[in-house]
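All protein chains but one are shown at their positions in the complex.
Chain lettering (A, B and C) follows the sequence in which the chains are written, and residue indices restart at 1 in each chain.
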Amino acid sequence: MDYKPVRTFNELAIKSLDDFVYGVAPNPVKAKNGMVIGGGTVYPEVNMTLPPMKIDESTISEVYRQYSEMIEGILKRAKELYAPGIIVEVELLPETTMKPEWGFEIVKILLDKMREYQDKYGLKSLLRCTPNDVREMIRPPFMRRGEMLESMIATFEKCAEYGADILSIESTGGKELHDEALVNCDIRKAIFALGVLGVRDMRFLWSKIVEIAQKTGSIAGGDTACGFANTALALAEQGMIPRVFAAVDRVAVVPRSLTAFEMGATGPDKDCGYEGPYMKAIAGVPISMEGKTAACAHLSAMGNIAACVCDMWSNESVQNIKLLSAPAPVAYTEQLIYDCRLMNEAAADGREYALKMRDWLARSDAKLDPQAYVLRPDIVLEISKELVKEKDPFIATKKAAALAVDVIKRGMEKGEVMVLPREKRWLDIISSQIEKIPDDEEKFWHELQKELDLTKWRPEEYDLEVTAAK
Amino acid sequence: MDYKPVRTFNELAIKSLDDFVYGVAPNPVKAKNGMVIGGGTVYPEVNMTLPPMKIDESTISEVYRQYSEMIEGILKRAKELYAPGIIVEVELLPETTMKPEWGFEIVKILLDKMREYQDKYGLKSLLRCTPNDVREMIRPPFMRRGEMLESMIATFEKCAEYGADILSIESTGGKELHDEALVNCDIRKAIFALGVLGVRDMRFLWSKIVEIAQKTGSIAGGDTACGFANTALALAEQGMIPRVFAAVDRVAVVPRSLTAFEMGATGPDKDCGYEGPYMKAIAGVPISMEGKTAACAHLSAMGNIAACVCDMWSNESVQNIKLLSAPAPVAYTEQLIYDCRLMNEAAADGREYALKMRDWLARSDAKLDPQAYVLRPDIVLEISKELVKEKDPFIATKKAAALAVDVIKRGMEKGEVMVLPREKRWLDIISSQIEKIPDDEEKFWHELQKELDLTKWRPEEYDLEVTAAK
Amino acid sequence: MATLEELAQAVVDGDETQVVELTKSLLGSGVNPQDIINKGLMAGIEKVGELFQKNEMFVPEVLMSAEALKAGMELVLKETQQGVEVTSKGTVVMGTVEGDLHDIGKNLVCMMLESNGFKVYDLGVDVKPEKFVEAAKQYNADIVGMSALLTTTMVNMKSTIDALAAAGMRDKVKVIVGGAPITQKFADEIGADGYAPDAAGAVDLCRRLAG
Partner (left out) sequence: MATLEELAQAVVDGDETQVVELTKSLLGSGVNPQDIINKGLMAGIEKVGELFQKNEMFVPEVLMSAEALKAGMELVLKETQQGVEVTSKGTVVMGTVEGDLHDIGKNLVCMMLESNGFKVYDLGVDVKPEKFVEAAKQYNADIVGMSALLTTTMVNMKSTIDALAAAGMRDKVKVIVGGAPITQKFADEIGADGYAPDAAGAVDLCRRLAG
């Protein structure tokens, strides 16, 4: 069976830099309860997770109690602070995805409480349900068959049927190869992992998720390159790999993440995709973003710039542990609400001021780190404009990486972005690696096979045939 | 001995609403290392504290290790994010104030590391040292004598001598009575506690602190009404007392907190004084403020508006516990730095834009809660202008409370601030309580004595004589 | 004619004058004093407890209700010859733990417990384990309550529990803990019988434990 895109993007959804701003998306998404994402208001998206604990039959009731406590705290605070609405994301864990009935029960606990707050206090909220990509649990993973896939799909179905508003995932097709590429800073393998493996897997997976969404009336959200470019981000923050590599990798994930929308997803894109602005520019979908107020989950060099064009603003993930004030999910709910209030107040004074706010958010970070620089709204539009010219996702991925290198080099020359001295040579290394990649996907695959560790993943799961002898 | 103010404030330091903005104070403070507070840049102020642990001889080396780990993490992150400078606050605990050598050792650990980062990486930083007001450890407290006072003063001296840049305290004179006033929502007792007891104690205490600062070249920072109006804030957030009472109490603390500056302190005022904007308006001192990014320490209804006219921006306090990303002090350092970047970027476009940002910060909160409303810059100036007309701190305190009630009532009528239905009658209750207070301080004291529990505090420690028979 | 419902409402309203008047009127018209207490005054204060629980009454309002209740009670006890029963809900010994100076949370809980019919002995702040044990013995306490606001003093709660055990008192009293840094998990770890996140929760907790 072939998994063909239902849409292609040949031109930018955002026509002008002046239309590229937070809170407003070309294709807003309206939820069942009337909330509109990308329709003018930036909403907080709160994500919470368990404190250190085991999940099994003996603890599952405590797991439920934890979620119940967290959702009550979050909604209570949102109500007290008069949030215009709130999105709650639950990223199910492997255990609660492999047992769909557990994941379902958690979603039920959350949704029931959210409905109660809507009825009692008029607090509108949406639930984003993000099952874990448990296909990874078996190594090398089966991507298109087997028990793991079935559990994951069953979790999506059950949760969507009960009313989960938005469906998302951080899919992992190609991750084994991309991990290897990252630690070696090998952009060739990264491009293959993203533009070939990632795209092919997402076409398969998103055809299924979109089908579930259509059947149940849920919204097919999006699929971040969390396991890819965010791993690069984390490694760069730890000083393990150059920041320029992480910046190039970020742009290179664009065609992969775009696949969800080509397959019929509508957004809001998921928070942890820092590539989100590219999705909004190209597909016009509303996006959730995370930055400084996700410092509970990861540090980053994009704390403010990430907010420039967001439609929802997220904390990525925080454990249910106690701070001096309150449980951490409550504290972060408060922080997000205030962040959103500020952006929305500026926008209330008119587009002119929303753009001012956007530019300050951008300027605050763009010059200090190449990862932030490639998220500058004008740069996003510049690169996106080139990317929509390419029909083929592999070619687009290669081009994205090359454009990122060029833009960063130009930025350095113009004094617009700082690159640490010992990172500079890496731009040249990456450049020369990209140049060696043939334009022919088949040829590239044939070439790469010799270098790959095929005990880690299964080419046939990506419709690839092993042709070369090792 | 009499403790007389060295300065009085007869007119506002801020002459126009257009000069009332974050980052810029009429009387900036320059530190030894060249950093200027209130000179155009908003700096982050990070405060950190210990995780749950006992402090005694057997754990003190672990205490030191904790501070050492925290300061390293904070400075490393500040360096990585290119902070233009950073203020570190250490609020010593009772144990580390009662043993001045412990407090000193902690301050030494912090300062040594801060100097290392300044020398190695050029990261400028200042240490604010805030001993605990351990006079409270003996009940009823001796305010002007005894071992506790001596330890506290010795801690100030030792730390200042080693180079602690800024000296601050959250002094507690009058707290016993104010606590009682709070739970009963008795504004009469609150006014006496603040305008008589608090002021008299601060005159005594700050004559000493200013002397130490002058002797050692430290900066005499300021003294927040944390134990007073922040207790009210916390009780209001828990729904224990009306928000309007907390709002009135906040304004009523102004003459008390101002005492530090009348005694020669220069600012920067300490973070947890939400009354800070009044200090800046009246005394022209730079102020540290805390709001949404102090949600680790307490929730509040003033998350954004608190930033309107701040010169430093703080997290109040965070324990050294691990979040998913990093230890919480590191995560909060990151958040503060990004908050400051945004404000500073807006200001870099000109005063006009700093004022826009200020107004959005204000507008975002002011209408939703009376505690936020009384922090609106124009309201601060309006009330402050009346307060500087009063020479006597007791009369000023009474007037402050009355003005706060009037302003909130007017705001309700104009639809500028929301007051919950069941709180409305409390404005009238407070009003009528204030009206019953005589203008003569002696007469008020005579009147009050019958109602007071004098086993809780010692009138003689405030130069008061018990005259009335019970 | 005055009704018991009106009396209960007057307690909820914290209207002392009204409570006294209604109580007088009810006594005058021969209503059973035990009913005046149970179905009037105590019914009112029960309602107050519920409203406070639901965050629908402020502390000073609860205190006013408690004052009004007290006035009504005194009147009934004075005016009537018959034996009337007013049972205490239980005896609580309360204090802030050693090394900690924070009063107000603890004070609040004491006041709210008293308002809700508990006998409360407040040991103050900076209370050593021995002092908790001593007071628990002396007052024959049902519940020992400890408060801490500092992460560096919360650890002292365990010492008090140990001291109670060493004194052979641990099975005679329930131990409850609270304060900003305290969690249910911490309470479980140190072997406390209960944790409450705020004053309203503490009242509820004591009701359950002493019940």
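Here is the rule we use: a residue touches a chain if its C-beta (ideal position, glycine included) is under 8 Å from a C-beta of that chain, and two chains touch if they have at least 3 such contacts.
Quick caveat: nothing in here was measured; it's all calculated off a predicted structure.
The shown chains contacted by the absent chain are A, B, with contact judged over the whole complex. Within the set A:E89, A:D179 or A:E262, the residue that contacts the chain not displayed is A:D179. One of B:R139, B:K208, B:K322 or B:K385 touches the chain omitted from the figure, and that residue is B:K322. In the complete complex, the residue from A:P5, A:P51 or A:P84 that touches the missing chain is A:P51.
When the full complex is taken into account, the listed residue touching the unshown chain is A:P242, out of A:P28, A:P242, A:G303 or A:P393. Touching residues on chain A toward the chain that is not drawn are 49-55, 93-95, 136-137, 139, 176, 179, 182-186, 231, 235, 238-242, 319, 422, 426. Within chain B, the residues in touch with the undisplayed chain are 51, 322, 324-325.
Definition applied: only the chains that are shown with their structure count from here on.
Among all pairs of chains, A-B has the largest number of C-beta pairs in contact. Put simply, the chain farthest from chain A by mean CA position is C. Rounded to a whole number, the gap between the C-alpha centres of chain B and chain C is 33 angstrom. Multi-chain contact residues of chain C, defined as those touching 2 or more other chains: 151, 181. Within chain A, the positions touching two or more other chains are listed as 324-325.
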